[in-house]
Structures are given as C-alpha cells and as structure tokens.
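Quick one: structure below, then a few questions.
A single protein chain has been removed from this complex, and every other one stays in its place.
We just call them A, B and C in the order they show up, numbering each chain from 1.
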Amino acid sequence: MVVVMRPGTPAEEVAKMPERLIRAAQTEITVNLVQWADQALFTLSGDTSRLDLEVIAASPYVERALRIQQPYKLASRAFQPADTVIEISGCKIGGGHKAIIAGPCSVESAEQMIGLAGLVKSLGASLLRGGAYKPRTSPYSFQGLGEEGLKILAMAREATGLPIVTEAMGVETFDLVEEYADIIQIGARNMQNFFLLKRAGKSNKPILLKRGLSATLEEFLMAAEYIIAGGNSQVILCERGIRTFDNYTRNTLDISAVPAVKELSHLPIIVDPSHACGRWSMVEPLAKAAMAAGADGLIIEVHHQPERALCDGAQSLRPEKFGQLMASVRKIMAAM
Amino acid sequence: MVVVMRPGTPAEEVAKMPERLIRAAQTEITVNLVQWADQALFTLSGDTSRLDLEVIAASPYVERALRIQQPYKLASRAFQPADTVIEISGCKIGGGHKAIIAGPCSVESAEQMIGLAGLVKSLGASLLRGGAYKPRTSPYSFQGLGEEGLKILAMAREATGLPIVTEAMGVETFDLVEEYADIIQIGARNMQNFFLLKRAGKSNKPILLKRGLSATLEEFLMAAEYIIAGGNSQVILCERGIRTFDNYTRNTLDISAVPAVKELSHLPIIVDPSHACGRWSMVEPLAKAAMAAGADGLIIEVHHQPERALCDGAQSLRPEKFGQLMASVRKIMAAM
Amino acid sequence: MVVVMRPGTPAEEVAKMPERLIRAAQTEITVNLVQWADQALFTLSGDTSRLDLEVIAASPYVERALRIQQPYKLASRAFQPADTVIEISGCKIGGGHKAIIAGPCSVESAEQMIGLAGLVKSLGASLLRGGAYKPRTSPYSFQGLGEEGLKILAMAREATGLPIVTEAMGVETFDLVEEYADIIQIGARNMQNFFLLKRAGKSNKPILLKRGLSATLEEFLMAAEYIIAGGNSQVILCERGIRTFDNYTRNTLDISAVPAVKELSHLPIIVDPSHACGRWSMVEPLAKAAMAAGADGLIIEVHHQPERALCDGAQSLRPEKFGQLMASVRKIMAAM
Partner (left out) sequence: MVVVMRPGTPAEEVAKMPERLIRAAQTEITVNLVQWADQALFTLSGDTSRLDLEVIAASPYVERALRIQQPYKLASRAFQPADTVIEISGCKIGGGHKAIIAGPCSVESAEQMIGLAGLVKSLGASLLRGGAYKPRTSPYSFQGLGEEGLKILAMAREATGLPIVTEAMGVETFDLVEEYADIIQIGARNMQNFFLLKRAGKSNKPILLKRGLSATLEEFLMAAEYIIAGGNSQVILCERGIRTFDNYTRNTLDISAVPAVKELSHLPIIVDPSHACGRWSMVEPLAKAAMAAGADGLIIEVHHQPERALCDGAQSLRPEKFGQLMASVRKIMAAM
C-alpha cells in the first residue's frame, strides 16, 4: 500500500502517520517514509488486508491511498499457484478439464426437463442447468416452480445421470437447494449478497458464482474470497456479461475476464454466452471465443421451443443449434 | 408494445402472431397489424405487463419487440398523479416536505452514536442514520455490531427523539431490524434481492430503497414495484451514485435521476452525496445540487473523527462541515 | 510515480531500474528504492511528466506503474492557485463571475438568429450560441450553413451586442471561425482531436472545450493542457454529460465534475444541461443543480419552435421556458 500525503503537510503530522497506520493494520507491518521537496509518501509492506483505504484517505493530510497488492488472499494465484480442480460425480472443471453445462432457463415441467436433459446429454453436455427459483426484474413475471422445480431436476438427474446446477436466491431457501443441487449457483444480482456468500461458505457443495453486472474483477474475486474464507474452497467463477452503454446485446461479454482471472486466481472460470448477449444468433460465436480464450467451460441455455419458454427465450438455442455449437466448440478445443 | 417482424416473414407466420401474443398476455389485449412493402409490425394495447419481451423476441420471425409503456404500474405517476408523502413520527418526506438524514456510516458505540445524534439534531437533521449490519466488499472488514448496534440506535432515538434509518441486509435479519428501525434501508447491492423486496412488501414500516450501482431507472422503479405490489406503498427512493468509467469520484452522482423520477413516479426521492462521490470535500456542493434539482431530502454521513471511523471515513463530514452544509442547503431551499 | 516490481525479480534487474527510469524521464528525477520480503518498489519524485506509464509497465519485471501526481501542469490548481478569469467584450467568466450562454443548436436563418438573440438577451443571457458547422452522427442530416451561418451570427452580434460562441469542427475551418467568433467551441467528439487542440493553442480567442463522451477528468484536463501548452491560456471547460448505461436521458450529467475541476484546476467550468439530458423538461432542474454545485455558467439551447428545429429539438427550450429557467437560476445564484 502507498499513502501519499498532501503537499505542505506539517512535519509533526507526517511524523504521526506510521503509528496510526500500524495501529489500523491490526498486525505488524513495515512502514517506510519517502520524502521530497514539500511532499511525503509512505510505503506499507506486510499484511495490509485489514487496512481500509477509505478510512486512511479520511485524514485531511492524506492526498491518496493506493493498494498495490490485491486485497484477496485465498482466491489469489499467489496463495495457491496450482489450478483448483473441482469434481462433481466424476465430472471435473479446472486445470485443463472443460465442462459444458446446458439446459433451459427455468424448469417448466417434468416432461420438458427430462426431455431436454436427455437431449443435451446426447449432444455432449456434462451437466444440466435449470432454475427452480428465478430472479425476475418484474414482480409480475414467472418466478419459478420452487421446490417442485427442484424435485423435477432430481428426476432429470436420475433419468440421465447428469449432475444438476441450480440457483439459490437467498439464505432462506439455501438448505433446500443444497439438498437437491450438485452445484449451487449464486446469481449475478446476488454477487454481493454477503449473507448468501457466508452461507455458501458453509456448504460442502461447489458454488457457481456469477459475476455481478457491474462488478470489477477485484470485487468478483473478493466475493469468492468470502466463500473460501467461510470454509468452502470449491468455487467456480462465471463471466456472464457486464453492463455498458452498448445496446445491441443485452450485456457485453467481457472476454478478457478469462485470461485475467487465470493470471490473478487459481479458480476455474466458465462463460455464459447466453446471458452475455441475449440473442440466440450470437451464442455460438461467443461460445467458441470463450473456449479459445481459455475458459474452463460454458453454461448454455437450450429450449425445445424458445418462443414458448417462460423466460429468456430470446437467448435460448433450439436443440439443433446447440448440436452445431457443440460440434464447433469441440473443434476449437481440439485445436488448443 | 410494438412487435416488428423480420422482412420476408411468410404470410402464414404473420397471421399466427396475434393469437400467440394474446395468449402470452394472459389477459385481453388489442393487437393491430401494420404492413408495408415486405415487412409487418404489430402494435399491442391494453395490459401488457405479463408479456415478456425476451420470449416474444425468441421467435425466429420477430426482429425486435419494444415496450412503449413503462412496465411498472403502482409506482408510476400515471397510476397515482399526486406525490406520495411519507410520515415518520411527525417528520414528512415527499410532496414538498424535505428531510435531512444524518449520522455515521456504522454504529460503533453508544457514546459515539448518542453524541452524534444530539449533534446532528442540533444542526438541523430530522432523522438519524447508522448501520448495524454493514455490507462490506471484504470479508476481513468490520461487518457491523448487529443487534447490539440496533439497541444503541434505539438509545440514540430515545435520547434525541430522532427517528432512525438503518439497513436490513437480508430476510433473515429483517424481523429484528423492523423491530427497531423507523425506516428500513435496502442497500444498493440488494436492490434486486427479490426475496428481500418481497419481505419489505409485507412490512408496515417505510422502506428507503437505494438504487443499484448499475440499475436503470426502469429497474429501480421495478424494484419499488415489488415492494408496493407486496402491500407496502411507503417507499422512499434514494439516488446514491452509479458506476461509470469515471475514477476521480467513487461513483458518479446521477443528478438527473431526481427530475426523471419526478416525471415517472409519485414516490419521493432523496440523494446520498456521501456515497456518490466518496470524498468529504465534494459532499456539500453535491448536496446543494441535489436540493436545487428538486430532491425530497438528503442522507449524509457525519463522523466526529472520520480518520478513526470503522468504515467510509473518506466521505464522512466532520461536525463543523456538516453545520456548514446545513446552512448552505437551507439557503438553497429558501430560494426555491 | 510508483513503480512496483514483480515478486521474485532478480536483484540485478532491480538494480538496473533506477538508471532506466532516470533516462526515460529525460530530466533529473530522484528514485528511491523500498524493499521488503521478496518484493521491491521505486518511488520517483521530480518532473515525471515525460515518463510514459505504458512503456515502464512493458518491462516483464514491472508489476504496476502508478502515477501519484496529475500528469497536467499548466492546467493544475497547484501551478496556478488563483482562478482564471476570462473576459470577452466586458463579460467575465470564472473567479466568481457567472455567464449564461443561450441560443439555438444551429443557425438556420438571419431572421431566426436575430430574433432569438434579442430574446435571450432580454431574458438575461450574456452570450449567444449557435452552430454554423454541425457534427452530425448521420451523413444525411443537416450539416450547418457554414460560412453563411458565421455571417448571420455576426449580424446577430451587431444587432444585440452579445458576444458569440460557435464551434470549429476542424483545423481546415478554424481560421474562418476564428475570424467571426468571440469564443471558439471545440465539441465533445473533438476533445481528443489533437491537431485541432494544437491549432486552438495558437489562437488569441478564448476556447470553450467540451468534455468528451467518455473522457476522464484527467483526459479532459490534458486536452486543456494541449491548448495552454500551445500558448493560449484562455480555456473554459464545459461538462455536457457522459455516456453510461443509463437510457432515460441522452447522456448522464456528471455534476461532480464541477467541484472536482474546482479542486484540480484553476480554469472556469460551465455546464450544458441541454445536451446532458436531451429532454427539454429536465433542463431547468439540471441548470439549477449546476449553479448550486458551483458552476461558472451555463450553455442552454433555446428555439422558437423546437419541433421545427433542424437539430436537437428535443432538448431545446421555448422562450417562455428559458425565461422561467433564468428566473429560478437567478434565485439560486442569489442564495449562494
């Protein structure tokens, strides 16, 4: 950390800073003073994770406080150089293992779900997605089947052997979702629902953590840090598009999040091209791009009749299109 | 709503659309066809709130589906032309009544809280803020005193008579917060925590709903709609800065949200200049701007010693600065 | 400047850095080494304006290079503590002097221009705006009257005594615009047209520099630095809304740019609420907010019949609305 003092700060105020910084750090850190002309700065080394930039910057004598190291620890590549590999019923994600998760946006009926599960399996998907609880912008939109949806997902798993990925929207339904799911998803709008992250930290199931719509990579990895610090190191990150001024696509896929996360963290990262673009016609090129950029997998929305889906129809692939996508993604994987 | 068909759509597919749209609307709507050259579009009138744009756009024959009316109803100015006025222990917000809420970011001790409460009251604040549960980006940061903080807030209310505003971070602590608070805050990161919005809809206390970091005004008002549709019409909106590429300030205060919300909705809207800029030196000019733009009030962070605050010190005002702010805000209010 | 080395950089590479940094700075600077555990960083003091962060960060041994001082000099408050005051035909801007610039988006005819000029003058405007060259997104839109427009502006000045503000869209028409204009505007899309900035630096007329749609404040002030470094210190900055995900307004007025520029620079800053929101109904509240935040003036679009304007009609005020705005802005100014 670097703390830059305002030009002209009285010498006695500069002199008091080291002690203040050490006290605020709540642990032993080393503070160095560098002075020139009428200005001074301090460099801090050691464990500065408890230091709050905002609080340091509150001093009227401090011009800026800058972190030069990442504020997350357990999620960082420095802490664990080797890739985390997550295994679910024999299916691995991370460390070179790629996984394709596919299925409808929401569980609509047993018939739909079991049909689709068999289909996506036959086309090469290794996990099944489907929402029983749906976060919807409008209170008047379909909100998911709830526990009935979870039961249907379990039936689809039984029928096909595919592990299931489904979302927990809050602490109050987490237990129930945990009972049924193989991987528990935390949605983009809940990426900083800190109670939910803490609850996920106590689970023994892997967590699929989606990046918030306007989350920086640092905040994304800090959310993962909450889960790991809580005791659960099985975190799969998911880039699903960020919000920009762009309006042709629903969101803007931040493809560089893939290589960036690979540099910063040991956690696997997958890509959701369906939510990122919101247009079925663009899902396949983005899926190929994601794999070419080094993603550990994909999560894709597939529906028999998108125009009759209860949500997110515009971005769902018909089965034949999903088959095409799988074929071209396989070629990319083979090339790498 | 307008549904534009792709050029060259077969006539029989165009012919099938009206029935599909009426079925999807789940209520009686009127569908008009307009046709020219090789293209067609439908205009839909009536209650289209159950129609999902995404699902309609999923048809391979649909080029675009556009909503021409707002998707919220109860929160809209069209539904209720008169301003909503919210009253808390004799203090009113909305319809020309302005309220200044002030206090520290987080409750740290009874001494701090009672001292600050007396002080902000003497300087003209009409409500007291203070967090007992704190949403923090880092799991290693101070997370708030929890119920002890709520008890301290109640003591400060007793000592000063100021109603208290404090945040509920999840459904699981809502009951407890509801017991103590006069106004329950829902934080920016929880603006689309739909379970929390539904719980707030069942409360009989006013809700202070903060705008999400990257929420459009439509999403902001849809979040309010969740609360009102759940049964609680006492919603106070709060603009607290949005996320942009700008980096000099912590967030970017979207001052135009104030007149925009006044056009679109009957709900009161206040401004939080402290979180919007993240710099104490800029809080006063932004507070004046907010009142000049027509805001129904302000929520301001005040701390005796910001550099010793447990959070958000950089944006907290010292008491004398808050006194100055109150004086200049009063002048603006008098001028209007 | 701070240069952070990668953990584990060989000692001999660390040892070579100071000389490299000094050479790159092209002037005498002081380099300090701070070392801890397996990491090192350098602090640089003195004139680092010629050092290119990108180039330093290109070394495989450098983790990050951070500037801790602003890269602009002549435009900075540190360089010139007193406010710059710009005077045009007796009308002053800056240092407490406020100016209201008003007029149509584009010059359409002598009759329109002279009529509007008289009108805005009678309502209190102190300068006249009007575009003879119009930057238009579409090649099929009206592109301005060119030199004829400049002549009409000169007639309007003669008729009313109001100094005129008009845009120079490129170096090739700068001479002509300079001949007629009292203040030469550089538009948002040209904020980083560096040839144009250099030409403006050679002018002896004041320059009204609009902020680019996605320019940081640092880039905005660096654009001003180009003009001042070229020899023209008469620069008026103009905040006119930035581009965000927000879609209710045309752009998002960054009101905090006003107090921020006041901290960082001695240059006057005015606000253009018309382009910022793009809706006539919101121009007045934003104008009031701008003055309350401390802006040195406003630039407002006014048109007799906005629905017959050749551009920007949606944001133009009818004369009676402009009169109302002037009345309420005067009250705010009196209150401050």
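Everything below uses one rule, namely that a contact is a pair of C-beta atoms (placed from the backbone, for glycine too) under 8 Å apart; a residue touches a chain by one contact, two chains touch by 3 or more.
None of the values given here were measured: they were computed from a predicted structure.
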item: Selected residue (touches chain absent from view) among C:M1, C:I29, C:M169 or C:V258; value: C:M169
item: From C:P206, C:G278 or C:G297, residue that would touch the chain that is not displayed; value: C:G278
item: Residues of chain A in contact with the chain not shown; value: 214, 216-218, 242, 244-249, 252-256, 258-260, 263-264, 276-277, 281-282, 285-286, 288-294, 328, 331-332, 334-336
item: Touch list for chain C against the chain that is not drawn; value: 20, 49-50, 52-59, 71-72, 135-141, 143, 169-173, 189-190, 192-198, 213-214, 219, 222, 225-226, 229-230, 243, 278, 280, 306-316
item: Absent-chain interface as seen on chain B, which is shown; value: 2, 4, 7, 30, 32, 34, 36-37, 39, 41, 43, 45-46, 63-64, 66, 68, 78, 243-245, 247
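Criterion: only the chains that are shown with their structure count from here on.
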item: Chain at maximum distance from chain A, centres defined as averaged CA atoms; value: C
item: Superposing rotation of chain A relative to chain C, computed on C-alpha atoms, to nearest 5°; value: 180
item: Interface residue identity across copies chain B, chain C - same or different by half; value: same
item: Where chain A and chain B are represented by their mean Cα positions, the distance between them in whole Å; value: 25
item: Cα-centroid distance, chain A relative to chain C, in whole angstrom; value: 38
item: Centroid spacing, where centroids are CA-atom means, of chain B and chain C in whole angstrom; value: 31
item: In chain C, residues with contacts to at least two other chains; value: 244-245, 247
